[in-house]
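This is the structure, below, for whatever I ask next.
As you look at this complex, bear in mind that one protein chain is not there, while each of the others sits in place.
Order of writing sets the labels: A and B. Residues in every chain begin at 1.
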Amino acid sequence: MAGTVEKVRFGFSVNKDRQIDYDANLKDIADIVLKAEPTINLCISCGTCASTCTAGQFTDFSLRKMILLVRRGETKGLENEISKCMLCGKCQLACPRGVSTRNLILQIHKALKTGAL
Amino acid sequence: MTFNIFVIPFFGGLLFLLAVLFVRFTAWLATLDKSGRKKLGHGLLNGQVFPATWEVFMESLLHRRMFRQNKLLGYMHMSFAFGWLLLIVLGNLESRIYSGGHINPPYYPIFLKFFVHDKRTLPFELYTLPGFFRFIMDFVLLFILSGLVLALIKRARSKWFGMKRTTQHSKFDKWAITSLWFIFPLRLLAESFTAGVYQGGGFLTNTLGTFFAAFLPVEYLYYPAWWAYSTALGVFFVTLPWSRYMHIPTEVLLIYLRHFGIKTGKKPDSFSEIEIYSCPRCGVCIDVCQMNDAHRTNSTPAYFLRSLRYGTPDNDQNANCMLCGRCHEVCPVQIDTLAIRVAARYDDNKLLAPSFKYLDRFEPADSAADVLYFAGCMGHLTPAVKKAMLKILAASGEKFSFMDEDGSVCCGRPLLMAGLHEAAAELIQKNTHLIINSGAKTFVTSCPICYKVFNEEYKLPGVEVLHHSQYLLRLVESGKIKVNSTGITAVYHDPCELGRGSKIYDEPRTLLGQLVTLNKAEQERENSLCCGGSVGDLSMNHSERTVIRDEALKVLLASQPDILVTACPLCKKTFDNGTEAVVMDIAEVVSERLQPVTKKELVTAELAG
Partner (left out) sequence: MSRKIAVIGGGAAGLEASSALASLGFRVVLVEKEDETGGHIKNWHALFPNRRPGTEVLQALRSKLSKEVELFSGKTVTEIKQVQGRFEVGSADGWKAEADAVLLTTGFSLFNASKKEEYGYGIYDNVITSADLESAFSAGKITMKNGEQPKRIGFVHCVGSRDEKAGNIYCSKVCCVTAVKQAIEVKQFLPECEVFCFYMDMRMFGRHYEELYKEAQEKYYIQFIRGRLSESTEDHTGKIILKVEDTLLGKPLKIGVDMLVLMVGMESPDITRKLGSELGLLNDSDRFLVSADQHISANVSEIPGLFFAGTCTGPKNIADTLADARSAALAIAGYFENNSNRS
């Protein structure tokens, strides 16, 4: 007869906010944005946009981070962040991959406002 | 007798049309906003009706603007508009001769040659009143028919008209245009057949009538011809309100309201709708629109306005426009296509709520600066321009401060162009506060995008707003800086926001004329091409913009100048990325040629003024 034992649970589990649970995160916002502005796929997270950003001089706003968070499904608090953008266009002029950053920002903003419904 | 059953299609159609117009116009006028209604009231009372009526005559009838754009097209449209009006007015006068001066129902003068067969005078007896009218009516009909021939040719071979493309029509438009095209040939046939039976026609209709009578059974043909003519008119009237020809009555209303000072605002409203309905879809805007280069013909103004009118806009049409203004420049009706595009974006982006509370903490410190120099957001990506301006300002002896040295708030125009005027207002308020409290009297910016909004939207009492090309010219002309001329050749590119956007074409050229040899470009001033970098477009990707940029560069560099000069940091960066040629801002051209100014010369200049 094979021996079996009930699993002893020690309470080991990673704190929810310490990791990105990619599968648990909803990607509906990401799906909307990817369809509306496919150039988001070109981003290599070089950070040029964030460093040249006008709003980034005064706030934490970083488009580089925003794109990563949207794609990972970590959309909590993003609406607040995205409303800081002045749409000045420096990021679009500077982006080496040709991402249409201004349209992307508008689409992310729209998706955050309406997509969750 | 002054009635026959065949007039019913015409008369019924006409009554229907008048009813629809009445309802539509009343609805529009009733839903004008408060300031619009006030302007309407004032305008009616303060005599603005007279210049408005003159414009209706010159533009809606004689198509003067269109003539300037394209003579053949102007003639073609004028022949229909003015010709048809003449037929109606002269026909009415002619009918009075036969009805004893009474006012007749509308169908009587239109179908006069059915009801009256005046054999008393010969076609060329112009010295009698009936003879004169007979002649002039046939002449005007011939005039309209010549325009019709041109219209048919244009539809088949628009290239012969100098137009690369002609408007593709919707279903309603096809019904309307077909019936319109049939109206005058049918009138010709009806009058000719009748003249063939009864004589009494003019030089054209009588001749044709006699000719037809030789081999056709005209006595059986003339009555059906009148039916056909009446039906064509009826169909045209009934389809008009849903077709492009709605522009005929609507543009008259538009011209009056415009003279009263009413404009399309930041949101779609009944006036913007009036503008949309005034678009005749003549197609001149399609040809000049650079979206064609990027294969986005659907976004060109005529199709965009059509989509708005029929309620089928796709978001990309609203977003896909560089707001360069080339269409507005050539539009014979002067529809404010840019404002309508931005208002449509307001609707698209209504939900978005940008918020700039984080700017609250910025406050200006006391300064003794007279001149504030603002490079603008894009200016930071063109440091050569900044450096040149600072060098010139230092040499000029002006008490200046570089406003965005440590950082800046965006001027707000990109937000405005995206239809987000409430968000822009926050930025405008902040910058206004900073500028007013700085104590400066002159505000100079090296970016035309900023210049346009600072000039038009900002309220800066006591502060003169200048673009740097204007300011630099002033410095040179007042002697505050001295410059050399060098023998290199240059082509000047008119930035959209500075040229068409702010009507500043001459000052940069006058300034450059003192510095280099200026070549002309084939398309410049009001016709200059957009560089493609526009922050007005929210849809194009990089390769589409590249196509537009390359087409513009081809035109600008055709004369192979030593340098390409522009007055906008966004144009500069956009062009620089696309050519090996040297691209410079006007400030750099000045700075390179700056002569050192002695203290004595500075003082003399300041005393002089």
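Throughout what follows, contacts are C-beta pairs under 8 Å (C-beta built on N, C-alpha and C of every residue); 3 or more make two chains touch, one makes a residue touch a chain.
Keep in mind that what you see is a predicted model, and the values were worked out from it rather than measured.
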For a quick check of understanding: of A:V33, A:I82 or A:C95, which residue touches the chain that isn't displayed?
A:C95
Which listed residue, B:N206, B:T382, B:S438 or B:S469, touches the chain dropped from view?
B:T382
What residues on chain B make contact with the chain left out of this view?
380-384, 387, 542, 572-573, 576-578, 580
In the full complex, which residues of chain A touch the absent chain?
44-52, 56, 62, 64-65, 90, 93-98
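By our rule, only the chains that are shown with their structure count from here on.
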Chain B contacts chain A in the complex at 319, 349, 351-356, 358-359, 377-378, 380-381, 407-410, 412, 414-415, 418, 420, 427, 533, 535, 538-543, 570, 573-574
Chain A contacts chain B in the complex at 39, 52, 54-55, 57-59, 83-90, 92-94, 98, 100, 102-103, 106, 109-110, 113-114
